[in-house]
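Missing here: one protein chain of the complex. Every other protein chain is in place.
After this line comes chain A, so read on.
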Amino acid sequence: MATSQKTHSHVLQPLATLSPPSNSRTWQTAPHPSQPIVATACSDRSVRVYSLTSFTLLHPITGGHKRSVRSVGWKPGTRGQSVLATGSFDASAGIWRRREDGGDPQDFTHHGAKRGGEEDDDDDDDDEYQFACILDGHESEIKSLAWSPSGQYLATCSRDKSVWIWEELEDDNFETVAVLQEHDGDVKCVNWHPEEDLLVSASYDDTVRLYKEDSDDWVQVAAIDGHKMTVWWAEFEGAGMSSKDWRKETKDLDEKQRNYIEALERSGPRLATCSDDCSVRIWRRKPRERQDAANSGIPSIIRSAAIDEEWFQEAVLPQGHSRAIYSVSWSQKTGLLVSAGSDGKIVVYRERWKTTESGAHGDQETLSEWEVVAEFWEAHGVYEINHVTWATRRDKGVRWEGEEVIVSTGDDGEVKVWTLNEQSGNS
């Protein structure tokens, strides 16, 4: 293990390794939207639910899938129960439920608030996650799944090149509302826009695609071409970030910068993607102009062009990785980005105003830039890191309300929790 780390403005410090770890590769970890727990997808066909308070295993979920569990996702906005979706290499997705008793149902929008007690831990059958239903349809391995922010839709994607959207009509009755087959290769990741029913998918065919509902039909509204190799992850920025991140301090800004913030707000949450090509890229939606799209001359045969969106590349992050990047995640509280991948390194990036003036390039000039604020080599020893995400800190050591931790998931079967601290003696 390399002992020293390069110096940046911040430093990542290991807080805990969730215990006990899995004996085999772990793929992805999903923090619960309100409870102080995470679920980890394991290659031993199980899911492990750990506490972020005690950092110990609460519930192993076994006996459902016949192959690796590749992806997990908590349904947002549920009350009195937790609902977990699992996507597996056995081509099926499972839905699991557990009653959350003993605690007042928490408003998931206030998950920053500290919780008094830990999880109840009696041996009652009721206490376990119960298998609720199975979603069959994909022809081969499910690679990723994601609930829409309202909880209305569940998206799944697979090596069979398709993206499926499921809608829960009533408890455990899921209907397929769309099968999207735009990609030419495995679909590696799906994720939802935080405010709109806008879905993104990333693929082995090196492209990223966006979908929306257009008069009862889900259609592709944009294709993003820019990565040179497999795109492993795509994730939207949080909602309303301009009042939370580097943009919130507006006092000393010039007019150009104010206009820039306004333009970013009109675009809405941006998109971050990462790839085998070792790059992390930021994409932004071109704000819709008044009415000029309607009379562009060429009529669309298939559908009205009004729903199409134009996304352009806003930034390529400073290169921090030397091998495939499997995961990138936006903090919904601070706007920081974190990435990890095959080189075993965790990199944290921060956006800031550009310090040097670069000549004007029309109305799409980018006035911000990204810098690396922290790096940690061999975060899982010599093993690859498959996933990295932000979660609200829930242990006793929490230093301020809404403090976040980074949760990383590795080939060593370990899920690790990290704090981000300002480097002392660094201005």
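Convention: contacts are C-beta pairs under 8 Å (C-beta built on N, C-alpha and C of every residue); 3 or more make two chains touch, one makes a residue touch a chain; residues count from 1.
Definition applied: contacts and distances are computed from a predicted model.
Not every chain of the complex appears here, and the one that does not is recorded in UniProt as "MIP18 family-like domain-containing protein", selected from "DNA methyltransferase 1-associated protein 1", "Proteasome subunit alpha type", "Trafficking protein particle complex subunit 2/Sedlin" or "MIP18 family-like domain-containing protein". Set against the missing chain, the residues A:169, A:223, A:316 or A:382 yield one that touches it, A:382. Across A:186, A:213, A:351 or A:414, the residue that sits in touch with the chain not pictured is A:186.
For the chain left out of this panel, the touching residue among A:141, A:168, A:182 or A:314 is A:141. The chain not shown here is touched by just one of A:57, A:307 or A:324, and that residue is A:324.
Of the candidate positions A:74, A:204 or A:218, contact with the unshown chain belongs to A:204. Those residues of chain A that touch the chain absent from the view are 1-2, 4-6, 25, 43, 67-68, 70, 89, 140-141, 143, 159, 186, 188, 204, 229-230, 276, 322-324, 326, 342-345, 377-378, 381-384, 411-412.
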